[in-house]
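For reference, the structure is listed below as structure tokens.
All protein chains of the complex are present and in place, except for one that has been dropped.
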Amino acid sequence: MKYEVHMEGKTRVVELERHGAAWRISLDGQPVAADALEISPGVYSILLGGRSHEVRVMIAPDGSLQVQSGLYEFAAKVVDPRSWRGRRHGVLEAEGRQQILAPMPGKVVRLLVKVGDKVEAGQGLLVVEAMKMQNEIRSPKSGVVERLQAKEGQPVNAGEVLAWVE
Amino acid sequence: MKYEVHMEGKTRVVELERHGAAWRISLDGQPVAADALEISPGVYSILLGGRSHEVRVMIAPDGSLQVQSGLYEFAAKVVDPRSWRGRRHGVLEAEGRQQILAPMPGKVVRLLVKVGDKVEAGQGLLVVEAMKMQNEIRSPKSGVVERLQAKEGQPVNAGEVLAWVE
Amino acid sequence: MFRKILIANRGEIAVRIERACREMGIRSVAVFSDADRASLHVRLADEAYPIGPAPSRESYLCIDKLMEVARRAGCDALHPGYGFLAENAALARACAEAGVTFIGPSPEAMEALGSKTEGRQLARRCDVPTVPGAVDPIERPEDAQLLAQSIGYPVLLKAVAGGGGKGMRLVSNAAEFAAGWRDASSEALNAFGDARLYLEKYLVQPRHIEIQILADAHGRVVSLGERECSVQRRHQKVVEEAPSPIMTQELRRKMGEAAVRLARAGRYVNAGTVEFLVDAGHNFYFLEVNTRLQVEHPVTEQVTGLDLVKLQIAIAAGHRLPFAWESITPRGHAMEVRLYAEDPDNNFFPSPGKILSRRTPTGPGIRLDDGVYQGWTVPTDYDPLLSKLIAWGNSREETIARLRRALDEFAITGIKTNVGLFRRILSEPAFLRGEMHTRWLDELLQVRAAVRDDDPSAVQAALIAAALWQLAQDGAHPNGNGGASPDDSSSRWKFEGRRELLDRMP
Partner (left out) sequence: MFRKILIANRGEIAVRIERACREMGIRSVAVFSDADRASLHVRLADEAYPIGPAPSRESYLCIDKLMEVARRAGCDALHPGYGFLAENAALARACAEAGVTFIGPSPEAMEALGSKTEGRQLARRCDVPTVPGAVDPIERPEDAQLLAQSIGYPVLLKAVAGGGGKGMRLVSNAAEFAAGWRDASSEALNAFGDARLYLEKYLVQPRHIEIQILADAHGRVVSLGERECSVQRRHQKVVEEAPSPIMTQELRRKMGEAAVRLARAGRYVNAGTVEFLVDAGHNFYFLEVNTRLQVEHPVTEQVTGLDLVKLQIAIAAGHRLPFAWESITPRGHAMEVRLYAEDPDNNFFPSPGKILSRRTPTGPGIRLDDGVYQGWTVPTDYDPLLSKLIAWGNSREETIARLRRALDEFAITGIKTNVGLFRRILSEPAFLRGEMHTRWLDELLQVRAAVRDDDPSAVQAALIAAALWQLAQDGAHPNGNGGASPDDSSSRWKFEGRRELLDRMP
């Protein structure tokens, strides 16, 4: 089985092939001495040339994979190049226009801008209260507030779109 | 849903009925003030008139249920009186004749009796080695060794029949 | 001694108190909101009763509901923990009326010392130095702004009813004043039901050092030494330790005496903490008294060997503090980190959700005061404190090494935590030298963390795990790898799968 894994701005090809009692694994066509074991769903023990790694994989709210490898943490996307399933992983590729997503469930307590306002990168757009803390959601880029989905007092779920900045 | 639960030598009828946001539970027809929640598969938090119980349920090697309720441990069998499924729970009801089961996986290292021997309750029948310990398997009753399934040097699994004492 | 104690709290502190009860042979009674039915403090209690909907104002903050449970369950004492109603004199009064012993100071002592403004007045009367600023709550923002002008910026706005950094704002100049006032008072209203604020001068690079005191009902008041709590994010303590890296015998004696003097003046009984700011010249300024157990009490427990919760209970039951405790000498060094469900890479946003997998550290020198478990869903309704991780060692260096080791072992998926923040703090040279002040962490966080050394092996492992995860999602068997027949091609993968099946068979 061959997968393209997009991680840290690079795309690598991981090939997994059964061989006798173990996996034969190659990276970008180069075989690696790896022994992989699933400890529990999403938790892997991987011995790589003797180095013992523990890797945890889970889905992030935006649909990408979050991969903890020891003390490191990566965002990844996996595509099976032989299938069309990869298509559903294309959502993150918006460029100029930025969606502002709720990073956690909570309640919108204050809007700091209105549609059409010019905003600077880092400027506060609205305030979400969650777990007794008021958290300012900031603009990731300089631009214009194109749409404001959120209303004051409205409960929001993690990953919900709050606004667009163009 | 109504179940007969055999536990500690008694049979009780447990009735589980959904009622609004909770269960309505009765024991032998008497309603009890119980709030039950599954914490994880087989682990239950049960509030009984305020008392907080944590109960763990699993299947024992002999097919009965092992129930840990706080510091107590019970063996139980559950029968749905409206169905035939209960029949499969009948295996334990042998009376005079006793099966001797391997209590853990290991290796038979020594037979201490042969077929036809008279044995006392508590007398050693054979020795199983597991986890570096030699463990004597004793007769649960006085009687005669009817059959010996095990051979010296033979690996055995937990629950496997080793002998019969009649 | 008491027979049954109502624990008017939730989370790790409720669990902590339940453990003390169990060790003393006292029955523990938990309360829970609708959001907490499956919480650890309900599972570990002897009894547990529902007290209403998730919002704390409709459950954990309802004195009448708590007293109803105390009555119904036949409790003879109540422990408030910290937060919620722990410093609320009305709860202490309700307990007194119901004949239930409140495990804490009297309502009068709570008011005399616990209110920030009255505490400062009392401090001045008994020669304990204080920070310049207002003593009374200030009603109108205009008056507050005038006062700020007169003592000079920066100033700190603080909730009269507050604690834990909530309802607190630093104002650096006149232009920021209005926004700071608005945010602080609205947060204070939300958190404590009381919007009133006061303000004080903000010292330059002070340390936050606090003294733990214990006072029995027979007039004995002792100091158990200090805790250094200078590592704070937005006025919220995140790392605490004892002893303080700057402490001297002389300073400890002087601060301990000041704390004991203040407690005596306020007729204080039970455990309490006197907080001070300490400047570079070892001058200390009274900040406030916390008339309750502190989140960071385990740090004192680890170096003194005392169990503060059990002592609280014993004091409330009228026991005397043995004379010998006045000469307690701390041993070794202890440090605590507060594990929060929040995302340090994303502006510390809270990160509630289901804990999918978790590995907690154990072993020598490690204590975990835990409030959660794998499979539990961290609710959105409360403070995101999950657990406290405490390390002890012979020296500050050994303690830090153990804490780093424990943090390396800690792993969690499903929610984000601030573990990475602690890894960073515990490797900062200034922290290792013990050179912190109350704004040190906020300043550090202005600087992007140094880019980690690339570890190609960890990256490769991540790539492989991601692919294996996808393979498992795609389900079933890899196809198209001709060759081996099903029988001799059993991968370790499939082998494990088969073993699991066997394990499950009776």
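Chains here go by letter, A, B and C, matching the order in which they are written, and residues are numbered from 1 within each.
Rule of thumb we're sticking to: a residue touches a chain if its C-beta (ideal position, glycine included) is under 8 Å from a C-beta of that chain, and two chains touch if they have at least 3 such contacts.
Quick caveat, the model's predicted, so the values are computed rather than measured.
Hidden chain, full complex: it touches shown chains A, B, C. The chain omitted from view is touched by exactly one of A:Gly29, A:Gly50 or A:Gly116, namely A:Gly50.
Listed residues C:Glu68, C:Glu118, C:Asp279 or C:Asp307: the one in touch with the omitted chain is C:Asp307. Touch with the chain omitted from the figure is made, among C:Gly114, C:Gly365 or C:Pro384, by C:Gly365. Residue-wise, the contact with the chain that is not shown comes from B:Leu27, picked out of B:Leu27, B:Val115, B:Val144 or B:Val161. The set of chain C residues touching the chain not shown comprises 15-16, 19-20, 22-25, 37-38, 44, 298, 301, 305-307, 331-332, 353-354, 359-360, 362-370, 373-374, 377, 394, 398, 401-402, 404-405, 408-409, 492, 496, 499-500, 503-504. Of the residues in chain A, those that touch the hidden partner chain are 35, 37, 39-40, 45, 47, 50-52, 54, 59-63, 159. Across the interface with the omitted chain, chain B contributes residues 1, 3, 5, 7-8, 12, 14, 16-23, 25, 27, 32, 34-38, 40-44, 46, 48-49, 51, 53-58, 65-74, 76, 78, 80, 85, 103-106, 129-136, 138, 158.
Definition applied: only the chains that are shown with their structure count from here on.
Centroid distances from chain C, each centroid being the mean of CA atoms, peak for B. Mean C-alpha positions place chain A and chain C at a centre distance of 30 Å. Per-chain CA centroids place chain A at a distance of 48 Å from chain B. Chain geometry summary: the mean Cα position of chain B and that of chain C are 45 Å apart. Contacts with at least two other chains are made by no residue of chain C.
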